[in-house]
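Before we start, here is the structure in question, set down as structure tokens.
Excerpt of the complex: some chains, original placement.
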Amino acid sequence: MFFHRQELQHQATPDRPDAVFARKLQEVLGGQYGEITVAMQYGFQAWNVHLPGKYRDLLYGIGAEEFGHVEMLATMIAQLLEKAPLGVTEDAVQSDPTVAAIVGGTDVQHAIVAGAGARPVDSNGNPWTAGYVTASGNLMADFHSNANAEMQGRLQVARLYNMTDDAGVRDLLAFLLARDTMHQNQWLAAIEELKEDGLEQLPVPSNFPQAQEATEVSYQYLNFSDGAAAADGRWASGTSLDGNGEHSYHEGPTTSAPMPPPTHPDPRLYGTTPTPNVVEKMAGKAKDALNLD
Amino acid sequence: MFFHRQELQHQATPDRPDAVFARKLQEVLGGQYGEITVAMQYGFQAWNVHLPGKYRDLLYGIGAEEFGHVEMLATMIAQLLEKAPLGVTEDAVQSDPTVAAIVGGTDVQHAIVAGAGARPVDSNGNPWTAGYVTASGNLMADFHSNANAEMQGRLQVARLYNMTDDAGVRDLLAFLLARDTMHQNQWLAAIEELKEDGLEQLPVPSNFPQAQEATEVSYQYLNFSDGAAAADGRWASGTSLDGNGEHSYHEGPTTSAPMPPPTHPDPRLYGTTPTPNVVEKMAGKAKDALNLD
Amino acid sequence: MFFHRQELQHQATPDRPDAVFARKLQEVLGGQYGEITVAMQYGFQAWNVHLPGKYRDLLYGIGAEEFGHVEMLATMIAQLLEKAPLGVTEDAVQSDPTVAAIVGGTDVQHAIVAGAGARPVDSNGNPWTAGYVTASGNLMADFHSNANAEMQGRLQVARLYNMTDDAGVRDLLAFLLARDTMHQNQWLAAIEELKEDGLEQLPVPSNFPQAQEATEVSYQYLNFSDGAAAADGRWASGTSLDGNGEHSYHEGPTTSAPMPPPTHPDPRLYGTTPTPNVVEKMAGKAKDALNLD
């Protein structure tokens, strides 16, 4: 169960309205790596977890914080939009090109659809989608996803920090940056702890018997491009990070197989399939073609 | 530039058709963590990279391999579909419930839309979307995203491995498992190398001056749920993984701020806003309400 | 801020696993009218509200309950999936067509993607999208949206109730049905109260001056089809529900205007536009054509 308190974790009031920045701030509310994503992601990981104890408590404990971050950002955006001009085209152009300029940078749905309210969308107006969420049941994989989400999130907040000089907004962003610092550290620490607790190892999933994979290519770096500098990386020689193999470097594939022949499904699917004499004719022409150059 | 060779990196032919499994296999072709995702992700990371040398070569070198994996899976799926029954409902029911059962598990668009061909969709028929792709320009963040993608991918392939006993299919899956092992190791190694090369540190982005964040909450674990076991994790005490702070554990938030008052946007947006006497009336009632229980 | 308690509002444990029903139950978790929709919708309405007091408290008070309903359904679905068979095609077909039948009815992503966990998707596997959310800033409009959401939600739960005979599942559905009863009544009551408080009237938005609309067609029922029974409805005669007009019934439109001529945008957009002699030629042929029959 969730309980709501009519307080915010940190002050979320801008010094002045700024509808253009409101649009940009939508990214970290409703974008791929916005607060809705992490709130929902930690929620689903918690509800699906197969372990009692600290990992489940961790997911529950942080997930609820993130729903509060959704609220802080929504509240901030509504206030940034408070004095947004309606944006009558003619007015703007005739009286003040600056106003027109600003209008050009706003999310017009903020006014038309939400009446100057926050929306569950990203900074381009794409609705948030659960296609962003990861919850696989394997905590090692999912905690890497969580660490990445907090990194992308902090990165976006840092960029936004430089796109405004409003002290009220920056104050909130500084708070979010700090919490993202915590959450990055936390998921990386949880990854270490999973290993120490003997719950998961590399490669993920570690409980799949590695002997069943094609071990001859498990540690080969195969270069399918023509830049050779990748040979210099830790991934191209030496012991692998999982401790199970030795890396080697190869130009291109070390294996190959002929392309299988075309398929011949049920003729009532009306695909284009050859009649015998067409095949013969095409084969003949193909032979000639091979002599072309 | 990309060049194509009419060979596969590994044999991709099933022992027998299996339209139900073909549908399932779509997940690792066109799903959130399918081969299209990693191929496109490594491509965009490479095209946007700000560094010459080994990291760019790495992204180019692996990206092209992944496009070949897309091809192996598409080829396999087309062959799995080769003898798919058309699925006339009456036939199935009257003659053989097993056939009906199978038909129920297939992706009907395989037949109706693609004529027994592979499709760029996941195992539920959702079209692949670029909303799955991550390419931020910050390699530390992106390599965590890549490591996660390879973990989720290997996890899904491992699950699929147990959903079939077709030796041909398993042979391909074993190959993909091995390559995912390599790629997991590789991205984790690349993360280590970024640190050693002095290019990035934790927290991401490390070139944002950490002094500008609200450092008092940067290493606090705040428990917004009521399970106390999370206090026992490495994230709740001791030095943080980034080496910049000491973790502490707290029940609930250590900070709070009052909820800002409701906004009052332009009346021509026709939101519901109070008239003075309504406010007064509501305030009076609210006072009474507070005595209710 | 949101706080989580590791309890559920109502027991959510099935008598036995049922992966087919788990898929169906996803509809009221992650579908158009599932619990995620109402939780997010009430949240955004609350964050954007322009009024202090009871309406804002109502939105906050109910919104948090709905997040708890998301959790109850996710928890239930995870348990329904607990013993889901892996679904090896051959096994199923050879040993037991019933198993194959069941497998055909499951959401295969439950196993492949979530490892037998709940997902933020509907019963066809479409990811939840914020395109379902309504939060306009006008409470009269939004409360109608809320009432509809609770009606569609209760309707879907009622249908699901008849698709299972599992007592544990039905017990949870009975609880959800009751809460939807409450919430339907509540939003309809809130609509009445908005009118009584003098905050909004019909038609929405009531603070737009109705004199500026084309009042001559404001209360006309225009029949664009050929069934005449609609003339018998309350919408075709008598005083309108908003009290501002008298309905009348008309076969087809009471107004019309000629179709404007084709547009002629910038030629550098390379649309197909006529040259003078083409126009002449086409005009001539058109004249002939008019005599055709």
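Things to note:
In order of appearance the chains are A, B and C, and numbering begins at 1 in each one.
We adopt the following convention: contacts are C-beta pairs under 8 Å (C-beta built on N, C-alpha and C of every residue); 3 or more make two chains touch, one makes a residue touch a chain.
What you see is a predicted model, and the numbers here were worked out from it, not measured in a lab.
Depicted are 3 of the identical subunits; the complete assembly encoded in this structure file consists of 6 such copies.
As a convention for this text, only the chains that are shown with their structure count from here on.
Interface note: chain B and chain C, two copies of one sequence, contact each other through mostly non-matching residue numbers (shared numbers fall below half of all numbers used). One simple way to say how far apart two chains are is to compare their mean CA positions; for chain B and chain C this gives 27 Å. Residues of chain C in contact with two or more other chains: 1-6, 48, 113, 115, 121, 127, 136-138. Interface residues of chain C, counted against chain A in their complex, comprise 1-9, 30, 36, 40, 43-44, 47-48, 60-61, 63-65, 67-68, 70-71, 74-75, 78, 113-121, 127-131, 133, 135-138. By the touch rule above, chain C contacts chain B in their complex via residues 1-6, 48-56, 86-93, 97, 100-101, 103-105, 107-109, 111-113, 115, 121, 124-127, 136-140, 194, 197-200, 205, 207-208.
Interface residues of chain A facing chain B in the complex, by the touch rule stated above, are 6-13, 32, 53-58, 60-65, 68, 75, 78-79, 81-86, 111, 115-117, 126, 129, 131-132, 134, 136, 138, 140-141, 144-145, 147-148, 151-152, 154-155, 158, 161, 174-175, 177-182, 184-186, 188-190, 192-193, 202-205, 208, 210, 212-225, 227-235, 240-242, 245, 247, 253, 255-260, 263-266, 268-271.
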